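With one protein chain withheld, the remaining protein chains of the complex are depicted in position.
A, B and C are the chain letters, set down in written order, and residue numbers restart from 1 in every chain.
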Amino acid sequence: MEKITPSDKVLLLGESTFLVDVGKGLFHTNHGTINLSKLVGKKFGARIKSSKGVAFHALRPNINDFLQKRLARLPQIVSLKDCSLIAGLTGLSSGYRVIEAGTGSAFLTTFMANLVKPDGKVFTYELRSDFFRSAKINVEDSGLSRWVEMKNRDVSKGFREKDADLIVLDMIGAEKIVPKAGKSLKSGGFLAVYSPYIEQVKAVCDAIEMESFMDVRTVECLVRDYKITRDFSRPNTTMLAHTGYITFARKV
Amino acid sequence: MEKITPSDKVLLLGESTFLVDVGKGLFHTNHGTINLSKLVGKKFGARIKSSKGVAFHALRPNINDFLQKRLARLPQIVSLKDCSLIAGLTGLSSGYRVIEAGTGSAFLTTFMANLVKPDGKVFTYELRSDFFRSAKINVEDSGLSRWVEMKNRDVSKGFREKDADLIVLDMIGAEKIVPKAGKSLKSGGFLAVYSPYIEQVKAVCDAIEMESFMDVRTVECLVRDYKITRDFSRPNTTMLAHTGYITFARKV
Amino acid sequence: MEKITPSDKVLLLGESTFLVDVGKGLFHTNHGTINLSKLVGKKFGARIKSSKGVAFHALRPNINDFLQKRLARLPQIVSLKDCSLIAGLTGLSSGYRVIEAGTGSAFLTTFMANLVKPDGKVFTYELRSDFFRSAKINVEDSGLSRWVEMKNRDVSKGFREKDADLIVLDMIGAEKIVPKAGKSLKSGGFLAVYSPYIEQVKAVCDAIEMESFMDVRTVECLVRDYKITRDFSRPNTTMLAHTGYITFARKV
Partner (left out) sequence: MEKITPSDKVLLLGESTFLVDVGKGLFHTNHGTINLSKLVGKKFGARIKSSKGVAFHALRPNINDFLQKRLARLPQIVSLKDCSLIAGLTGLSSGYRVIEAGTGSAFLTTFMANLVKPDGKVFTYELRSDFFRSAKINVEDSGLSRWVEMKNRDVSKGFREKDADLIVLDMIGAEKIVPKAGKSLKSGGFLAVYSPYIEQVKAVCDAIEMESFMDVRTVECLVRDYKITRDFSRPNTTMLAHTGYITFARKV
């Protein structure tokens, strides 16, 4: 059980990390070539060596492996720390009906699809055709497309879906979509708006105040990495100091 | 559909917020008494007034409403921002088999149970009987007990479960349990250790280095709240500056 | 040498800390009464006991002792971390000619006077008479009044002084004073504007852009305190998360 087949993806974890399709046969790295067909029939967790003798662990990939090692990034993504906080502060879990605009690279889309499965859905809107096409490839590659409905549509007229548990806006002009979001959220449902600039936060908060929302909260999430060794421990010298602000509100 | 019944819990969202059992009948607040039986048969989202004329929205409660308004806190909880990051950085989602030690107040337990449903499970260990009893009441009250197996047991001999997707340690002496965690994780599975003190982080990182783990990372999550008004915007004056460090590692 | 006289101030450092005038004779604390006249003729650094037997060290007070233990705070002060950064990033030191508006409680005024002595000067403007009077008492009490010229005047018409090395603005409507500041700064001199709100920062930056300034920089200073013991070390649980933004620019 849990044996690797040619249709699987595996995470090769070693000095470098790769997420590859076993069916590809040969995979070339700067640590030498890896003959993936040797993995077929072995258990996930098996070790494999490259032509240069470098060892890799062949693991079943996780959603985050996909997001970080495989997803093609065309427009700017919502970073994992912000995805985590959006999910955590809105109770995002299996069964949720989520609406998202815009899709962008589908990083957040895929992150959320993994959480709503097996019986929820993410409806995601993207206006730009180039982003839409790139996002579609990403979602299909993720294996989560059953839980995503992708639309190459403008949202300025609103969303077709009603009674959403969560609506996430990550788009220029999000403030104009706030009233539409209010109409498509179920009572008690959450709005989460991601804004890189403080001026956008202000416009969004203004728009939220005009609609039936409560519990409005704007936050910023900072993750600080540490370097820990037996003798010397300290925070990393540099850090990602700003990605975006997230404004949460609850429909009443 | 979605009508309120006497066996439901509702979130009363107004000037104050309460999470109450409709079957209780009367609920006393400093805004007056609320006759909950009037809600029966109404749809979630309905409004109700207290004896003093104060209006509340009666919403279907979310997991976070439960965690924040209802869960009894005996020992220190893992805060929601840290729960979010643990979940987000390990891919925690439906179907995951999770082991946790210790249960504490079951805040993180319940948070994770909500994410693994409908087909995963959280196995949680707590040594102290008083914490175990309090946690049990919380888990049952959350409605998520189907996805939680609670054990009033010492983990120094290890966990009974194998092939876990995620093991979370939040306990004094976590470093001694790291080798046991390694044995109960499946290949590619995640270890996440929550440590309030830097000395604990060091001991845990030392223990991880002795075992078959890769991708070790220690982080701290800071959430900064903002006060946004039409004219004046700024971060809040004070903030929660430290809860704990989280160390992640991956079994190979 | 360095003996205490009745006209001295001393810092009583013990379980609590007080900055007192020796000439007062008796000083009442919740640790008992301290007979200050016993200190006369002793060296700074001597120990004295209260009527309840609690020991205090009698030290020569430092500027920061005065700022933190003695200065009466009527309007909101600029915190010490921000005073430090303003001084440090502008080279503030002996001989500087500084202009400040408004004086407020004279916390920053006194901090700067201590740095410009013995041959510089702080010219400080305050419109409100109540703040002016309170600030005057603080400056005189600090013993630094020789290096401060205080004015109960409106600055909307500009400053009388020219060729300032540094102009600090901490006032509502600072953006309107930026052009006046430009006229009173010497070439290469610094402007520093303290703004609690981001909207003020934007207005100030707009105003700066219209004038002859270079090297514009807006920063926020966060100081995180740590709790260090032999066994357990961690950042403090809460922190001062926001005081104000500081915008620096240089006249050319």
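Keep in mind that, in the parts below, a contact is a pair of C-beta atoms (placed from the backbone, for glycine too) under 8 Å apart; a residue touches a chain by one contact, two chains touch by 3 or more.
Only a predicted model underlies this, so the values are computations on that prediction, with no experimental measurement involved.
Q: For the unseen chain, which displayed partners does it touch in the full complex?
A: When the full complex is considered, the omitted chain touches A, C.
Q: One chain isn't shown here. Among C:L13, C:L36 or C:I99, which residue touches it?
A: C:L13
Q: I'm checking contacts with the chain that's been left out. Which of C:K3, C:R73, C:R146 or C:R224 qualifies?
A: That would be C:R224, which touches the missing chain.
Q: Which chain C residues would touch the chain omitted from the figure, given the whole complex?
A: Chain C touches the chain not shown through residues 11, 13, 17, 43-45, 57, 59-64, 80-81, 83-85, 87-91, 93-95, 111, 114-115, 117-119, 186-188, 190, 198, 201-202, 205-206, 214-215, 217-226, 228-230, 233, 235, 245, 247, 250, 252.
Q: At which residues does chain A meet the chain that is not included here?
A: Interface with the chain not displayed, on the chain A side: 196-199, 224, 231-243.
Assume only the chains that are shown with their structure count from here on.
Q: Based on mean C-alpha positions, I'd like to know which chain lies farthest from chain B.
A: It is C whose centre lies farthest from that of chain B.
Q: Could you check if the interface between copies chain B and chain C is built from the same residues on both sides, meaning over half shared, or from different ones?
A: Here the answer is same, because the shared fraction of interface numbers exceeds one half.
Q: Report the inter-chain centroid distance for chain A and chain B in whole angstrom, where each centroid is the mean of the CA atoms.
A: Taking the average C-alpha coordinate of chain A and of chain B, the gap between them is 22 Å.
Q: Can you compute the centre-to-centre distance for chain A and chain C, using the mean CA position of each chain? Integer Å is fine.
A: 48
Q: Could you work out how far the Cα centre of chain B sits from that of chain C, in whole Å?
A: About 45 Å separates the centre of chain B from that of chain C.
Q: What are the residues of chain C that contact at least two other chains?
A: Residues 198 of chain C each touch two or more of the other chains.
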